[in-house]
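Missing here is one protein chain; the remaining ones are kept as they sit in the complex.
We just call them A, B and C in the order they show up, numbering each chain from 1.
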Amino acid sequence: AEPVKVAGIYTVPVEQQWVSRIHKAAETAQARGDIDYAFTENVSNTDYARVMREYAEKGYQLIIGEIFGAEQEAREVAADYPDIAFLLGSSFKEDPALANLAVFDNYIQDAAYLSGIIAGAMTKTGNIGMVGGFPIPEVNRLMNAFMAGAHEMNPEITFQVSFIGSWFDPPKAKETAFAMIEQGADVLYAERFGVSDAAQERNVLAIGNVIDTQADYPETVVASAIWHFEPTLDHAIAEVKAGTFKAADYGVYSFMAEGGSSLAPLGTFEGKVPEAALALVAEREAAIRAGTFSVEINDEEPKSS
Amino acid sequence: MAGTAHKAPVVLRLDRITKTFGALTANDAISFDLREGEVIALLGENGAGKTTLMNILFGQYTADSGSVAVFGKTLPPGNPRAALTAGVGMVHQHFTLADNMTVLENIVLGTQPLWKAGFNRAGARQRILELVGAYGLSVDPDALVGSLTVGERQRVEILKALYRDARILILDEPTAVLTPQETDDLFATLRKAVALGLSVIFISHKLHEVMAVSDRVVVLRHGRLVAETETAATDKYTLAELMVGARIDPPAVQAAPVGRVLIELENVSTPDRGAAPGLKSVHLKIRGGQIVGLAGVSGNGQAALFDVLGGLITPARGVLRRDGAVPGRWSPRAAVAGGIARIPEDRHKTGTIPDFNLTENAVLELYGQPPFSRRGWLNRGAARAFARRIIDAYDVRCPGPETRIRLLSGGNMQKLILGRVLETVPDVILANQPVRGLDIGALTYVHEQLLAARGRGAGVLLISEDLDEIMALSDVIHVISEGRLSPGFERGSKTTAELGVWLAGHGFGEGDSDAA
Amino acid sequence: MRLEPVAQPTLIRTIGLPALALAATVAIASLLAMVAGAPPLSVLGLILQGAFGSKFALLETLNRATPLIFTGLAVAVAFRARLWNIGAEAQLYAGAVVTATLGTGALAWPSGLLLPSIASAAMLAGAIVLLVPTVLKTRFGVDEVVTTLLLNFVVLLWVSMLLEGPLKDPMGMGWPKSARLIPEARLPRIVEGLRLHWGFGLALIAAAVIWLVQARTTLGYEMRAVGLNRAAAKFAGIPVGPVLIKTALLSGGLAALAGFSEVAGLKGSLTLDISPGFGYTGIIVAMLALLNPFGVVVAALFVAGVFVGADSMSRAVGVPTYLADIMLATALLLMVLALMLTRFRVRWA
Partner (left out) sequence: MDIVDILLSASFWAAAIRIASPLIFAALGELICERAGVLNLGIEGIMVVGAFAGWMTVYSGGGLWAGVGVAMLAGMLFGLLHAVLTVPFGLSQHVVGLGITMLATALTYFSYRLALPEVTSPPKIEAFQPLPVPVLSDIPVLGPAVFSQTPLTYLAFGLVIAVSVILYRTPLGLALRAAGENPAAVAAQGLSVGAIRIGAVMAGSGLMALGGAFLTMSAFNSFFFEMVNGRGWICIALVVFGSWRPGKTLIGAILFAAFDALQVRVQQTPLGADLPYQIFLMMPYLLSILALVVMSRRAQVPAALMVPFNKGER
């Protein structure tokens, strides 16, 4: 069949971890021959609706992106193009009145929780440092799940939490991480680029987030909670092809049970993580997949303890 | 000066120099020679083309045609460096010094290859001190230029030229900003320079200086050379006529009835301003129908006195009375509204806004009142009419009221300022160095206007460093020195020599300058 | 080399040089498109189409020009008085914050009353933001280039704080954005269904008002006098400090209107990224316009047109859209140069 014409509109460059997962999934689908993919990155929210319209006018069938900062306008555009499918990252839910707009978000709290368990087992000082960009729900949710997991191993663990006010300032993230290490952290939660580098330089450990960076930091990154956008996107492509695309919350396709998230393989840390922790991870993972355990979704800004 | 130098070799030859700015011909085929050891005075009205000619000679402007030869070699046009190396040194009308550097640094600037690792400060200082000695140019090589007086700055400019072994010195209106004492020192220096074989071209509007210092006079009018004569073979009056093209007589001073006290300072003191002293317990009365002359070397408190009377500052101690009463709020606006006319010392920096046109400059003090504005809305027609009236009545030569005032000569700028303040028929006129840098025609005109105002009963304060000007015009003379004011001397009651004693700072009893 | 004023610029000069600048910009853009592997010849057409080729494109251009007119005017007003306001970005956000605060239900008034009130309050907020550096300048002599620049960072962080605190939309699912404006607080659309709103009309009115102020009022006269020669203005009795403060109030207020118009007109709520540097681009717009208020409108349309057109072009030919900013910057630099050369002749001496 004809490949579906898909356009991605991102408000940050595709190197940004979150967007990179969407971009990668789209490129994979394109390589498979399922879609024809074009994208525009670093679109300011002011221009977002215009770019949406431009793609819509050009005959794209599925438009993916993130409208956290342009909710209202984006929904207006979608309303103007009822024949085009929109799959957009959003804090809000789908609107039944807007049948062609489905929403998603990175609900990978399950994996984050499991990575927290491992972190809790690996810290000797009981002090974990967490460096984030901005305290938005997409970040808070994972940090909170991670913290819950760590407390599962050891309720005494304290956390240092900092936000650097930028998505792209690795030197600043790195300096912030250094400061946390100086103040006793021996495991770092690497929400931003730069944190793992600090951990590597100071010989402490790091936990990855959204993407797997262990190959770059083999001695440092113990585990990572990875987001797989493929189930979300593939589901949407299938619906578009079948002509059944409808307003829905695609968030569930990021859940572990749907294969939307996973704990990265231990790799270089195989055998270095305490058995007790691994056992707990295995137990919880099974429970999550079975639907008997659910990780709390908490979008509140996490605080240092 | 050092005798005539007829036989001496020619060091500089200007050959048919022509320069136009748009439609205006600033220099029209000007040729003359300068010989070794000779002093030539370059004369001409404001805008006659003197500065332009010197800028061409120094390579800062490029002539449209004609050539400059120094020691027989033709200079490449438009290249100051070539002029410098050929031995031409120039002291510009507006000094070219960097205030943030020391005297030594200013002098050394550009004399060494830029890529040298460092420069020999000790050697440079040694050399400067030698020059200071030889030419009698006292100045401290390590002083910051920003802290120097005008006279000292000029000496630095001359040192800059001498340091580069200049054989030809060009001075553009060097005495316009100097005190009489500094002028004497400058001439002494020039005499030494000539004795050492240097040649000099200097520009001045002061004819007695020209007569005193030069060997030869070259007169420009409207860009053309109209006369070239031995100084010995001419006199002040002839020169004035040559410059202007018509005979000029100094204005006659008629007797005028003395009126009441219009403005008065009683025991006024103001804080010092950096190096310049403030006023020290000053008493001053200005009456109608009088010109009060304020003699004194610049920088002795004239500015403070002018500013107090003009509303720019309020006395720190003592009182100011206007028509016998202490004004409630004292500001430039209050002063202007109350009929005080102010002619500032620096027409470029404080007197006008160079990029405003004549109309806008004409209403600078009055724009806020009818008919020029009502409830915040400007009436541009009224302003233009006002400017036209000034242009006509005060003979301001300009293309029209829409011309930016920057393009006017100093004399015409001054006439506009004069017009804008006199048109309101003020009863007090404060004039701070109103004829500085003006040619004889413009100067005479300004004096006539001040006398006319006196004639109709206005009181005038005339601040000047030129004792002759003060003595010629003033009914009462005060001398100011270090912020102290002498008693008022009636016209003719003191000789120049007697005033000179006061000028030198003698005669002021400690704290009793109120001894009038 | 030397520049000499041209007394009577010929038509060829006044039209030809800017045209040349545009041609050169398109040539450079085409070259870069080619480097990126796209057909260079289609570039010009696609830009024109993207900026003016359809009603949608045209209105988008007007839309993007709207905040630029406001910030351009703000800068023009300030620069006239030599008040170097590099902080229009901060003032814009101050206006936006006020709009989001008052427009989300705090005041339940009818539109006709509410919109003017919000606009005035927004202007006041922007004015205050510029007042701080201005007072620091007149009181303590602190360089305003630096303080206005630094305040951009401070204000942005402050907005971020508000959006994660008191202004955060309780229904916003945690994302740092304000609640939606109530319908009465929205500037109506000019064309139903398209994004252009009456903020654009307001911008045109503002330009006319500023022109009147500058050319016809004593305040305008005072501002120019203070800008051109502070010492002479002071001597003549113009109250320099108060004039600078009035200038700051006007300039800050205008920049704040950009924030008001973006929030009340375009977005309907406040986020941290409502301005992709409109405050800074305003400086370019103002200088391109030689600080003339009507020139600001033209320059803003030009800047917006180039950006929207080039952005759409780069998407159409499939090259990174950073090409749009390259084109915009090139167009600006060449245009400023061309405008100068219409008035001055280069003499090589």
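As a convention for this text, contacts are C-beta pairs under 8 Å (C-beta built on N, C-alpha and C of every residue); 3 or more make two chains touch, one makes a residue touch a chain.
On a predicted model such as this, the values are computed, not experimentally measured, just so you know.
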Thinking of the complex as a whole, which visible chains are touched by the chain that is not shown? A, B, C
Touch with the omitted chain, as defined above, among C:L46, C:A122, C:I274 or C:L328: C:L328
Touch assignment to the omitted chain, from A:Q61, A:N144 or A:T176, lands on A:T176
Given B:K50, B:H92, B:R420 or B:R484, the one touching the chain that is not displayed: B:H92
Missing-partner contacts on chain B, residue numbers: 60-61, 80-81, 83-85, 90, 92, 94, 96-101, 105-106, 108-119, 160, 406
Absent chain, residues of chain C that touch it: 1-5, 32, 35-36, 84, 86, 136, 140-143, 145-147, 149-154, 157-158, 160-161, 164-165, 280-281, 283-284, 287-288, 320, 322-326, 328-330, 332-333, 336-337, 340
Which chain A residues touch the hidden chain? 12-15, 20, 23-24, 42, 135, 160, 162-172, 174-176, 178-180, 182-183, 193-194, 197, 211, 213, 216, 303-305
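Following the convention adopted for this analysis, only the chains that are shown with their structure count from here on.
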Determine the centre-to-centre distance between chain B and chain C, using the mean Cα coordinates as centres, and give it in whole Å. 46
Suppose each chain is reduced to the average of its Cα coordinates; what separation in Å results between chain A and chain B? 76
What are the residues of chain C that contact at least two other chains? none
Chain B to chain C touching residues, read off their complex: 22, 62, 77-78, 311-312, 331-333, 335-336, 342, 344, 349-356, 360, 364-365, 367-368, 373, 376-378, 380
Chain A residues within the chain C interface of the complex: 11, 38, 40-47, 49-51, 53-55, 57-58, 68-73, 80, 91-92, 134-137, 140, 165, 299-301
Note which residues of chain C are touching chain A in the complex, please. 50, 56, 60, 63-64, 157, 160, 164, 172-177, 180, 193, 195, 262, 266-269, 271-276, 308, 311-312, 315-316, 318, 320-322
